[in-house]
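Taken from a larger complex, these chains appear in their original positions, while the remainder are omitted.
Chain naming follows the written order as A, B and C, and within any one chain the residues start at number 1.
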Amino acid sequence: MPKITRDQVRVPVDVMPESRDEYIENYMKATQGTGRLMLFACDQKVEHLNKDFYGKGIDIADADPQHLFEIGKQGVVGVLAGQRGLIAQYAADYPEINYLVKMNSKTNLVDTDQEDPYSPQLYDLEAVLAMREAGVNIVGLGYTIYLGSEYEATMMAEAGNLIAQAHANGLLVVLWIYPRGTAVKKEKDPDLIAGAAGVALCLGADFVKVNPPKPEGDDARTPFEALKIASMAAGRTGLVCAGGSTVDAHTFLDQLYNQIHVGGACGNATGRNIHQRSLDEAVRLTKAISAITLADYDVDHAMKVFNGEEDFTLAMI
Amino acid sequence: MPKITRDQVRVPVDVMPESRDEYIENYMKATQGTGRLMLFACDQKVEHLNKDFYGKGIDIADADPQHLFEIGKQGVVGVLAGQRGLIAQYAADYPEINYLVKMNSKTNLVDTDQEDPYSPQLYDLEAVLAMREAGVNIVGLGYTIYLGSEYEATMMAEAGNLIAQAHANGLLVVLWIYPRGTAVKKEKDPDLIAGAAGVALCLGADFVKVNPPKPEGDDARTPFEALKIASMAAGRTGLVCAGGSTVDAHTFLDQLYNQIHVGGACGNATGRNIHQRSLDEAVRLTKAISAITLADYDVDHAMKVFNGEEDFTLAMI
Amino acid sequence: MPKITRDQVRVPVDVMPESRDEYIENYMKATQGTGRLMLFACDQKVEHLNKDFYGKGIDIADADPQHLFEIGKQGVVGVLAGQRGLIAQYAADYPEINYLVKMNSKTNLVDTDQEDPYSPQLYDLEAVLAMREAGVNIVGLGYTIYLGSEYEATMMAEAGNLIAQAHANGLLVVLWIYPRGTAVKKEKDPDLIAGAAGVALCLGADFVKVNPPKPEGDDARTPFEALKIASMAAGRTGLVCAGGSTVDAHTFLDQLYNQIHVGGACGNATGRNIHQRSLDEAVRLTKAISAITLADYDVDHAMKVFNGEEDFTLAMI
């Protein structure tokens, strides 16, 4: 079991002394006292517009944004990541959820062929700090960088400043880093994914969300072996993999297990795979995922949780 | 009748505690105590220059901008939306109107073929807050985002910051969101309109103004059924439809009724359909619209109001 | 005679209470107590470089910039409009002139074929306020917007902010609005000029300087009739016409008379027509212009002033 104590939290030196306790508190909350991150990604209403929430193969429950918060409340998650405004509209009714405010977002309307991607910071950190001050349970920030985009510079600078300020104020930061743009031929090239992980470390992120690497051609490594190099490159920044589009639960959980135990990943970041299901099924999946991420269950054991044969609660970590 | 009480107002958590009462007050004013929005759009003097105010089929009264304020005073509206300067020049003589300051605007001279649309924020929020401080009855802000424009990022960021600051200061925010730009092939595609609604929620808007969706091809839904999905996607952000160019009153009111009662819309946003008429007719139309939006009249009943057979006043809500 | 009293000045609500007296004072100064504006445009040394000041048909006196200030001193003008630096270098010797600080300017070197026009704000308002604080007789600001330029957004935003801040500090604002850019086929199209006037109102300007509209094709209106629609569109923003290149005095004065009495203009904005003449002739022309603008003289009467047969002084308003 990956349990840690408060004094095992490795606090970066840019966390100002007066915010040290708050950082540790947030770290313990976000990782549910394990050092591992179970991130429930709820930022796709901007990123993918309504296509991730309504349509064939998606439970109708997902059409109402409140679905996300019900999952966050009834399921077992480390943090629920969403845009500031989304959180602002629901958090009063869901005060127990650990929120990670996604600081930037873009739609998918302009594609890379038309223009390299840039995802703008949508609000100042001050606005987020004010919400925290007013009692909202915000434990950290998220920010996406499209590495290799012609706008890489702007995103790197926004992220670099945000991390400095977030740490100074005791908040965690998770970077989403995706190589993308005219210059990027293979977005999942293992060297590139490892490079992205290293960039996150250099910017000082606490966690980095990357796509799983995809070895090709001469590269005989499994994806999980390749992931291990990226995890090493991330150093003290915990690496988690994006969940991608919805697959069956066993496949999903098996991948996650290998990402952690072979690839050195430090958790998961999952969105569609969870919220496109009915509330009940989605809740059970968060529990199965958390059983692997936060309590080192094996896949079969986690499947029992998913199938509702066993429950998994925070108290069991 | 869609009446609400002050404690039924759902206050977002980014409204700072000291501004909570002001937000509720503004929400009750803007919705005339109903939770529904009757928005009188008076921002076209920039958006469409003088073509909406003078020419064939437009009452000559509309050539003088004071016409807008007379309608706002004599009619029944929730908020009059206009640029800061326009309001500044007339509000002293029309202190009773609820003003919504439109924070950005662009002309229609440069079309999308030449350059993707960008509508710049025209003044700092501080200037608007100072006017409110000086006694002007400002209840909220408006901002337009052209989703899918190459300048989407700038508008998303301006809107994102404005909403945070507006809420912190107790003001409402209405977003106008129109998908437009090289990347947007069908501006009224139902999925896209629903996406726009979700973006408004993620940014934390109180209301979003969209164009009515237009199902095409295989999509057998009525526009109002399609609108319902968008209303769901908007979650706690109230959705209202743009009124578009002038049509006959019955058609207009019938559409509005269906938008609300089938499409789940939370009111209306109407400009040209109102102000291009003579003062008397325009005033009667605001009353007929409000009868539907704010008092759940049916269309025949509202037509009686439009035809002057019955009056409709705020006292009747 | 268009005389007004201090309490007839319509003060916009964005003039902060503590600046109300100053605004009224500046309005009375700039309009010489009439509500009409006689603006002496001296900003062409940037806009047109030295071609307006030296060469064939231009009196040699105009080669020395002090000429402008001598005209301002000896003639009858409402405000002398020039860049901040120009005013800073001469105002100590010409303290009685009412100055309008032109906040932006560009040269004519890069033409519209090469790039759409952008005229940048050249200094912060703080610098202008400091000069006023130090005793310089500054009554207002000027700013040029090229409507329809690809840089329209930047100029609209700079103007929008300047007006808010200027009013808050008791200063008047005159906008110069010229439709220009790749998207603008007919810069003097009457609808477009009326649109420009409406934009000035929406931004909250006190006066707007436009080119006289030029009806073409099917449009059988005189320029002055067309101007009347623009004046209406401007609402409470006073409209004045640019003077254009130098013509004979009678033609000039006749046009001005019709602009005011048929077209609803609220004064004049004249540069080259004045300063390209010898000091004596230029002084007499300012008096003839002011006789029409500020004292409702007819053209023949004003010509007597221009010809030196009669004097016209401020005391005669």
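Please note the rule applied: contacts are C-beta pairs under 8 Å (C-beta built on N, C-alpha and C of every residue); 3 or more make two chains touch, one makes a residue touch a chain.
Just so it is clear, the model here is predicted, and its values are computed rather than measured.
Colleague: If 3 of the identical protein chains are displayed, how many copies are present in the complete complex?
Modeller: Full complex, one repeated sequence, 5 copies overall.
Quick note on the criterion: only the chains that are shown with their structure count from here on.
Colleague: Quick one: most central chain, C-alpha centroids?
Modeller: Smallest offset from the overall C-alpha mean is found for B.
Colleague: Centre to centre, using CA atoms, which chain is the farthest one from chain C?
Modeller: It is A.
Colleague: Considering chain A as a copy of chain C, what rotation angle in degrees (nearest 5) results from a C-alpha superposition of the former onto the latter?
Modeller: 145
Colleague: So, what's the distance in Å between the C-alpha centres of chain C and chain A?
Modeller: The separation of the two C-alpha centroids amounts to 58 Å.
Colleague: Could you say which residues in chain A touch two or more other chains, in rising order?
Modeller: none
Colleague: Using the touch definition up top, name the residues of chain B that touch chain C in the complex.
Modeller: Residue positions touching the partner: 43, 45-46, 49-51, 53-55, 63-66, 82-92, 105-107, 109-111, 114-115, 118-124, 127, 130-131, 134-136.
Colleague: Which residues of chain B touch chain A once you look at their complex with the stated criterion?
Modeller: 10-14, 16-17, 147-150, 152-154, 156-157, 159-161, 163-165, 167-168, 179, 181-184, 191-192, 194-199, 201-205, 229-230, 232-233, 235-237
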